[in-house]
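Note that one protein chain of the assembly has been removed; the remaining protein chains are unaltered in position.
Presenting subunit A:
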């Protein structure tokens, strides 16, 4: 199939939507499809071969944050040409409500159009003002996908209708291999955490309390923490005598993140709720780490009710400390859980997600000749 993907945000700025499109594009290409991505990027930017730059991105405040987007005559003309020359079977627009390339593509194309909604947003004045305009763009979309329940909910509340849900994937292969960080390595004494340190629902305080209890009994146990946040707040929560056994890496690169997953014996996910899927959990499972997670419904599901990772009672530091201790004492159980985790996580691999997306493409392209330029509104 010839697929045209439209990315609304600058290609050279890492972000969730951009990473989603990159991973989807690569999974589709691996599956034998022809893929072209149009994205805001300057002409001299270093982009992969399948990306077509649509012009420099401009930072604009929208939906509560500043995003780098592309619009204007130059971008509109480039999108039009890309559609005309791409001869796509299906056009797949990401975030069509964002005033960037997605809106331009909707305007310039006719035929099978699929759209994926990523963000959830609050009912805002700006959206209300733009609603009639967005509505007519939305009318051209034959298949709507939401990546989460939250995204689906805000779309349905604002515009009605329904969407299918296809969650984000994980590129399992990217995490499978990695050197442990220098001075670290699974040594039977290392616990790990990854996520924002200052966001209470990520549950770091619970892990720190559990660590204090563990550290008192086990002189060699260490804790490795990666993620943004204030270091002083973290150390304050740990008793002074154990502080040298807690290491904060701060914000880590993609490569360091993979290495961090390979540096620990037990990866802890003490999240207290609000997770729909737990991408961090899936990454750790891909890396073959033994996972110990809170028993919130999302984690329970991903870990197959404890088959692919141990669970502790949500919010209970004592339960976390007990389970972590048991895991540290039992290398056999650790490797069994890790083995099962590597198997279970395959269902969240991008190849599976891409297969579902292709099914959406096949559903909307039946009896349709393909994407053509829409001349009716052309200037």
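By definition in this document, contacts are C-beta pairs under 8 Å (C-beta built on N, C-alpha and C of every residue); 3 or more make two chains touch, one makes a residue touch a chain; residues count from 1.
As a working rule, contacts and distances are computed from a predicted model.
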Omitted chain, identified by the protein name its UniProt record gives, among "NADH-ubiquinone oxidoreductase chain M", "LemA family protein", "Dihydroxyacetone kinase" or "Urea ABC transporter ATP-binding protein UrtD": "LemA family protein"
For the chain left off this view, which of A:32, A:61, A:132 or A:161 is in contact with it? A:161
Residue in contact with the excluded chain [from A:144, A:262 or A:334]: A:144
Where does subunit A touch the missing chain, residue by residue? 136, 138-140, 142-144, 160-166, 356, 359-360, 362-364, 366-368, 376
